[in-house]
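As you look at this complex, bear in mind that one protein chain is not there, while each of the others sits in place.
In order of appearance the chains are A and B, and numbering begins at 1 in each one.
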Amino acid sequence: MTTADAQAAGPPARPPLSAGRGGHDVGWWGMMVLLATEAALFSYLLGSYFYLAVQHPTWPTIGAPPLALVAPNTALLVASSGAAWWADRSADRGNRVGLIAGLALTIVMGAVFLGVQGLEWSRADFRPQTDAYGSMFYTITGFHGAHVLAGLLALGHTLLRAITGAFPPGRTLAVNNTVLYWHFVDVVWLVVFTSLYLAPRF
Amino acid sequence: MATRVEPTPAPAGAARPTDPREAVERLRWIWETPRTLAGALTTVDHKTIGIRYLWTAAFFFVLAGADAALMRVQLAHADSRFLSPEAYDQLFSMHGTAMIFLYASPVLSGFSNYLVPLLIGSRDMAFPRLNAFSYWSFLFAGCFLYGSILVGQAPDGGWFAYVPLTTRAYSPGPNLDFYALGLLFLTISTTVGAANFIVSIAKLRAPGMSINRMPIYVWSTLSASVAMVFALPSLTVALVFLELDRRYATHFFDPQGGGSALLWQHLFWVFGHPWVYVVVLPAFGIVSTIIPTFCRRPLAAYTLVALASVSVAIFGFGVWAHHMFTTGMSAMATSFFSAASMTVSLPSGIATASWLTTIWFGKPVYKTPFLYCIGFLLLFVIGGLSGVMTGLVAFDRQVTDTYFVVAHLHYVLVGANVFPVLAGVHYWFPKFTGKMMHEGLGKLSFWVLFVGANVLFWPMHHLGLAGMPRRVYTYAPGMGLDAGNFWSTIGAAIFSVGFLIFVANVVRSLAGGEPAGDNPWGASTLEWSVSSPPPAYNFARIPTVRGREPLWEQGADEIAALDSGARGATLLEGRETLGTTVMDAADEGIMHMPGDSPWPLALAAALALLFWGLMLRGFWPSLLGVVATVFALGAWFWPAGHHGPGVPPRRGGAGREPAYGGGAA
Partner (left out) sequence: MIAPRSTLALLALLPRQVPTTLSIFAARGRAAMESAALGWGLIVISVIVFLIFLGFLALPLWRNRGRGDLSMAGAAQAVRDQHDHPDEIRGILLLGLALPALVLAAVFVWSTIKTSAQAQPFAVNDPDASERADAVVIGHQWWWEVRYPRDGVLTANELHVPVGRRVRIALSTEDVNHSFWVPQLAGKTDLVAGQVNTIWLEADTAGTYYGECAEFCGPQHAHMGFTVVAESPADYADWLATQHAPAVPATQPEVQAGRAAFASLGCAGCHAVRGTVFQGRAGPDLTHLASRATLAAGTLPNTRGDLAGWVADPQRVKPGNRMPVVAMSGTDLQAVVAYLESLH
């Protein structure tokens, strides 16, 4: 944006941030730093898990956890990222119906994921108190579950705002950031899934 | 993003009023917080928050210092019965925990909060409300931790709280729950604070302040903040594991249940060692700011010092296990961590050489802040040398966990945190208050503190070599420990007197210091281009920077003048500042900043409720805390709190208008 453009728009107008310059709003940067620290958090959790694993003759102590529930659940969570992506794109294009539908669909899929995780917990024949493996398993999946829950709350908040019409094109930072966070939660799940469910099978 | 360094002329030039006084009037209307109770509780002004951080950290410094004074009384002579062992354990644990978490790091946050926006030519931090939240949650977490003393159940496992001593089996009381929950609470505050610095420094630098022109203080704050963001989660994980083990009988640290006692040590020191750099790096930045000012020349080898601070923050993550040489690690591992510890001292060598070179080729002016920097150099080099000694395995096995290490860490932390902080207070006091501190009292406080610190901490080297372990509440007579302990206690008394002289100087100068003027030291950085204290909006016109030493190269007039015709943006349409590109600081457009808000305080209070609920094991208070937290977050983010692109313009007419984005309530 040039000065001439700004002046042509009249005194109160200002160049919108990042228009045509490839920059990002501070909100995007804030989310990136948040995700960096969250990624570090899960790295330390999984690092602790593997620290105990390598010291144990048998790990997991009760055998690899079953995949029957968790495999389709993982697919569901990955699919929810697709729905979130659709909501994000709709918001950028000013498609309010797409935004609302995408967010709602993401929320439903995320909620189902959380429910199935709860079912998985209730079916497991070990508890956090059983041994260190149980403590690790429940704490890591619990941390992830808490992040899913936080994501759902953020998505719900965003959905409410979308319904009340708060996201004209160009003001979609809240949508972008929420969806970014949701993608992150999904990626973290893939790492957790690989470490906790797949790695013991090899 | 072009490599263009000169920004486009006045992107907001359209809004330039003809009358500068009218512009200032408007800016005051937009930025000033009313001087009411509501204003005090809702303000997001980084300067107010910075000063609050400084006072609160000073308060905790006095408390933690009092803990230490009591310990020194107990240790003044052998077989003393002044304190019970339980009391002594709580005192040394709170002394360490509070000095590290409630003084050393927050006091630097105070400086950074106040100074970073001014140093980079911005009107506030990137997330002003988050900044207010950081402060409130720090205050509440600090009170939470120190609340334990009021009930006589303070943490008593040392500041690094090794398991199994800190598990429920060996510490059934609430002491360690205060520690774990209090620090978890504090971690939230510190993490968002660090994120705020990173984004502010990345995006809000004045046009022209490309990264190779950032003041070294900004470099060091950035390095420390990045280290915080990656180090704190390790502490979070450790504390969560500890609290789960204590409360819910999990087995993370329980060897019988397949856990590992060393896991705690790894997690703690992966956090703890970078944290040492977090609490000294910004202090290096203070020194790198003050020495050039009083040597009347730029810092030597700016680029090397900037790189040194970044590399310290990175290498700091590779040396944690040098705290664990005696735990039974393999010879390979001890050698690796020993070598890494040698390496991490090299950037400090570069920084020290740069300060010496700056002084060598400079024309020193002996003002109080400069004296404190000299004191820092002397203490820090001694602490660094003893640090190298303790980094070597064959020697460390003898001196680790003795008073030699206590001496080492106090030379480092008092040298590289307390002295730079005192230098910084004397240096920026005129900017904070508009008044000068008393030079004579300042110099007196320096000499008394410097002598006191050495009398206090030097004998500890001897005590350690004579075999006195740390954390003993008493010792037997005739073991060669009597004289050293006696002198150390004398030193503590001298140090306390020095601190009282400093406090007296602050009180006296607040009441009746001489007027300071904008730039009493003839310094080069942007904060000195504005009035003392600075106006609420910091800069009437966002300055355009053309070098590393703006006021020396460009002059204050060019930077500050509203109607001089200089380039720069006058943003009058609400709380706004300029956003610029990350590397070149070419302007990208206007950042809209949120206004004052009650929600940061509300969210911090909700979290305090939650943590107290957890502490008291009350289900309903905890649930209420969770609900309140979610509600406060929702309300915070609900209405116009976002300052993204495309915000509809506000009418620029006369009359008081609400600050943009302030309508959260």
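Observations on the structure shown:
Everything below uses one rule, namely that contacts are C-beta pairs under 8 Å (C-beta built on N, C-alpha and C of every residue); 3 or more make two chains touch, one makes a residue touch a chain.
In this text the structure is predicted, and so the values were computed from the model without any measurement.
Across the whole complex, the hidden chain's contacts among the shown chains comprise B. Touch with the chain omitted from the figure is made, among B:R246, B:K431 or B:H462, by B:H462. Shown as candidates are B:I211, B:L304, B:I490 or B:A504; the residue that touches the absent chain is B:L304.
Within the complete assembly, B:P164 is the residue of B:G39, B:P164, B:P533 or B:P621 that touches the hidden chain. Only one of B:P255, B:G434 or B:P621 touches the absent chain when the whole complex is considered: B:P255.
Although one chain is not displayed, chain B still touches it through residues 84-86, 89, 157-158, 162-165, 169-170, 255-256, 259-262, 294-298, 300-304, 326-331, 334-335, 338-339, 342-343, 345-346, 349-354, 356-357, 359-366, 374, 377-378, 381-382, 385-386, 388-389, 392-402, 462, 465-476, 478-480, 520-522, 524, 547-549, 551-553, 555.
Just so we're on the same page, only the chains that are shown with their structure count from here on.
Spacing of chain A relative to chain B, judged by their CA centroids, is 31 angstrom. Residues of chain A touching chain B in their complex: 1-3, 6-7, 9-19, 21-23, 25-27, 29-30, 33-34, 36-38, 40-41, 43-45, 48, 51-52, 55-56, 61, 128-129, 131-136, 139, 153, 157, 161, 168-174. Chain contact summary for the complex, chain B toward chain A: residues 1, 8-15, 126-127, 130, 191, 194-196, 198-200, 202-204, 229-230, 232-234, 236-237, 240-241, 244-245, 248-252, 254, 257-260, 263, 266-267, 270, 571, 573, 576, 579, 581-582, 586, 588-591, 630, 633-634, 637-638, 642-647, 649-652.
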